[in-house]
Structure formats: C-alpha cells, structure tokens
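Would you mind keeping the following structure in view while I ask a few things?
All protein chains but one are shown in place.
Now for chain A:
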Amino acid sequence: MAALVVRLSCLGKRWVLACIDGGSRHGRGAAIGLTSRRKRGQSSVAQQPLIAVQKSRKGEREWAAVVGLEIHAQISSNSKLFSGSQVHFAAPPNSLVSFFDASLPGTLPVLNRRCVEAAVMTGLALNCRINKKSLFDRKHYFYADLPAGYQITQQRLPIAVNGCLAYSVSVGKKPSQVSTRTVRIKQIQLEQDSGKSLHDEPRSQTLIDLNRAGVGLLEVVLEPDMSCGEEAASAVRELQLILQALGTSQANMAEGQLRVDANISVHHPGEPLGVRTEVKNLNSARFLAKAIDFEIKRQIHELENGRKILNETRSFDDKLGCTMPMRDKEGKQDYRFMPEPNLPPLLLYDTASLPPGADPQQVINIDWIRERLPELPGKTREKLIQQYGMLPEHSFTLLNEVGLLEFFQNVIKETRAEPKKVTSWVLNIFLGFLKQQNLAVNESPVTPSALAELLNLLDRKAISSSAARQVFEELWRSKGKTPSQIVSEKKLELMQDQEALERVCHTVMEGHPQVVMDMKRGNPRAINKLIGLVRKATLSRADPTVIKEILERKLSS
C-alpha cells in the first residue's frame, strides 16, 4: 500500500510541472489540442475548435475530449427535503438536526413541497419534460456523515428529464466573438444532501456535523456534450444564473451550494469513446475548467505513452493544479438501489389533469408554476440588447458579475446620458476599478446615483470626458462626496464663456506662429497640437470639440 501511495504522489508532482508548462504556453484555460464535439456519435467537423488543434507529439492523429457534468445545487428553502429542520449556512454544528436527520429509528421522511416546486421551476427553466409521476429510491453506502446508511434520491424515475441549456463561450482571440452552444440535460432529480465530516488528523478523529444532512439538492445531469474546461465552466455559470434568477438555489459555489462533478474521457474522432474518469467536488468555476483541462491532457499523455485510463474517481488539488485518484473511493461501489418504501409516488398535475375539488395545498400544478416563472438570463440579455442597443458580449458581462446588472439599471434610471455611454462607463471604467481592487459590486465606494450624476454632468457638457474620469477617481477615493462637489472643488467645469475661450485661442495662435504655419501648409496634426495647447491654457476645462471649431474658424478666416 505504501508503495502505491509513493507512486501516486510522484505522478502528481510530474503533472504539476506539465500543468504549469501548459499554462504558460497557452495562457488562459491551459487548453490543449481539442476538437469540440456536439453529441455522442456525431462528427466533430461541424464545430469550430476552441483553440487550434494541436497535433500530438507522435504525429498525425487528433484527440477529442468528451465532458459531462453532474451538478448538485442546494435548494434554497426554509426547511430540509424530508424534515422540518431549518436550512442555514454556517450555523453552530449539529444545531439544525431533527430526529429524522439523525436517522433515529422509526422516523419517516415527509416531502417538502417547496423543494418539489423548486425542482419543477428549474426543470421548466431548463426546457425539461416534467414527469407527472416520479419515484424516490434509496442509495446505500456507509459513510459517517450519512446517518441512515442510505441517501434518498430519484434514480429510476426523476422529476424532470430531457432538457437543454444554452450557454455562450468566447471563441477566437477577441472576447467579442461569442458563440452559443447547447448542452442536453439528461435529468433533474431531487435528493438529500449528506452531513459534513471534519477530519482532525492530529487526534485521528472525525467530527460529524449533521446540519447539512437532509438538505434538499437538485442533481442536474448534463450530457457529455462539452469538450473542454471553458465550455463546462460557461455552462455551469449559465446554470448558476438561471438558478439564481429562479430563486431555487443561491448557487454560491464557495459556500458549497453548487458542487460539480465532471466526467471526462478522450478518444480519436470517429472512434468509440474512451474510458472516463470522474473528477469530484469542484467548487469554483475556475477550478472546474482547470481540472477538466488538466485531466484531458493527462489522459492524452497516458494514452500516447501506451498506458490505459482507469475508470476511477479523482479529486482536484487546487494548490497543485492537478487531479489525483481518491483513495476512499477506490474499489467498485454497489449502491444497492431500492425503492424508498416510506414515500408514495410523487404525483404532479397540470390544469387539464387536476382532480376536481383538489385541495390546492395538497397538489402541485405545473401550469401554475410555468405561468409564474421569473425572467431568465437569456431573456434579460435579449432585452438589454434590444432596449439599449447593447452588444451581446456586454449583456453577458453585465449578468455575469453579481449585482452589476442591478447597478447598471439603477444608473440608467437616474441619468439622462445615452445607454451606450452608461454601458461603456459601467463595463469599462467602473468594472475596471472593481477588478483592479478585487471588489464585488456591492463593495463599490461609488453608488449608482453618484455615477448617474457624473454622467449627467458629462451629458450636459458641464465637464469634459477627461475631467469626468478625474471626478470618478476622486469619487472612488473619497466616499460621501457628490460629483458636483468634486467638480467645483477641483474647478473641473468646462468653460462656458465662448468669448473668453476665443481669447485664449487667439493668444495661443499668436504665441505659436510656427504651428499655425504648419497647419496652413496642410499638416493635419498641427491642429491637435494647438488644441492641446489651448486645453493646457484652460487647465483642461474646455471642450476639445469647441476648441477645434474655434481654431478652424479662426484659421480659415
């Protein structure tokens, strides 16, 4: 056993090197030569490769990678899936545990209506067929944080099947080149979360916290329609936005409300799929992309060196940037699935099949839920593009940053400035400042109202663009001041006095006869020099376009 451990850790170290190497050569994503593929068995020709296909070292043949995902989203609900215990992140250990959650003998599951509704909403939003009858099963395995010795899930007949999710990835070098892809959704199933094990290595103890045990999860199974880490990460990001828009999950990966397992295999296009590995418990979109790309590269390397890929479960080490076999998942698990006898089949209705006189508290009407679905991110983006003439990639950026859309909309509400101007300021300057200081939107020192006021000043030409930037920087630094205050304190308002400006222009022209001569000789750049000199003389408080007008008029007269 010891020998095995040593061998594995050596392997791990070697791959770290490989990964760093790959990263430096290919930049973001560390992707290797991949051809994307759409669906099982379909040729890869139709798809534009994300990154140019890399020939393998031994020569001719290309590799295609196939990636499928299993995503666990914690349902946002007041109580657990089958018990009345509260759901709350970071509560004191074992403070939210009912008798059922601790699996006391004789306790029985009682299905939480809110969780069922969340599953139906999510299913509808992901274009699934909602099964009017679904079943619960027990999945058995012994683990300290699984008190009953089984998890209640929906293995045979899940609540929703056959959906699809559209997402976008940037292609080519420019970020503006966005391509829309689709991944099929095999199924959505309701299941229980497990508790948490905390391993206290020095004391060789395991501590169990059952607060999470029994919290409702939506397991969303994405078909292997993706071909690289970036695609997978983009699909997950889109799902995250949908769940958040629906309110069915907070889907915060850092808090474990969204957890992703990836199934990865590689093969030569046109040949049968390769043996797949599963990388478990990926808890950020970045690590997901990294882990998948590492794993693809590892598999290709193994195969090219005449080794075989084992059907195994691996974990991603985010510090080392590589995947490693999970020791406690070694050996084949037989989950011994069995119908859950304590829960009758889950029956859902639509308006047509609703039994007459049914108690609305006792039945769930799919149509009723469908009619009340909130706006989904795809629709929101479409509206942004139509309403504000925004570029598609800008609509993506607005939605991808938490709170940015709301910020944008609040600015729009309070400003007379052109939407395009607002978009540009929010996405370039505002977001740039946030990124630079690694802040979230809600941590920004600049409020939407302040930015709106600034843009209003700009819009009525009270200040120049460059002065506006200065004001913004000042706003960022000194919280509490209004843009107008800053403008007047720093004397940044544009010169409104046309005559005074003409006098300044006149003085500058007289002071620089050589430049005026150049201009008259037809050097187009000379006027810029004059404009610059006038601006300098006005301490940048004059509008360059007005200066240009005056200068041109004076020169031609």
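In this text, a contact is a pair of C-beta atoms (placed from the backbone, for glycine too) under 8 Å apart; a residue touches a chain by one contact, two chains touch by 3 or more; residues count from 1.
One rule holds in what follows: contacts and distances are computed from a predicted model.
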Hidden subunit of the complex - UniProt protein name among "Dna-directed rna polymerase ii subunit", "Ubiquitin-conjugating enzyme E2 2", "cyclin-dependent kinase" or "Glutamyl-tRNA(Gln) amidotransferase subunit A, mitochondrial": "Glutamyl-tRNA(Gln) amidotransferase subunit A, mitochondrial"
Candidates A:L135, A:V171, A:I208 or A:A462 - the one touching the absent chain: A:I208
Contact partner of the left-out chain, one of A:H72, A:R138 or A:R276: A:R138
Omitted-chain contact residue, chosen from A:F337, A:W368 or A:F433: A:F337
Hidden partner chain, touching residue among A:V110, A:L373 or A:L439: A:V110
Residues of chain A (touch criterion as defined above) contacting the omitted chain: 99, 102-111, 138, 140, 142, 144, 147-150, 206, 208, 334, 336-338, 341-344, 362
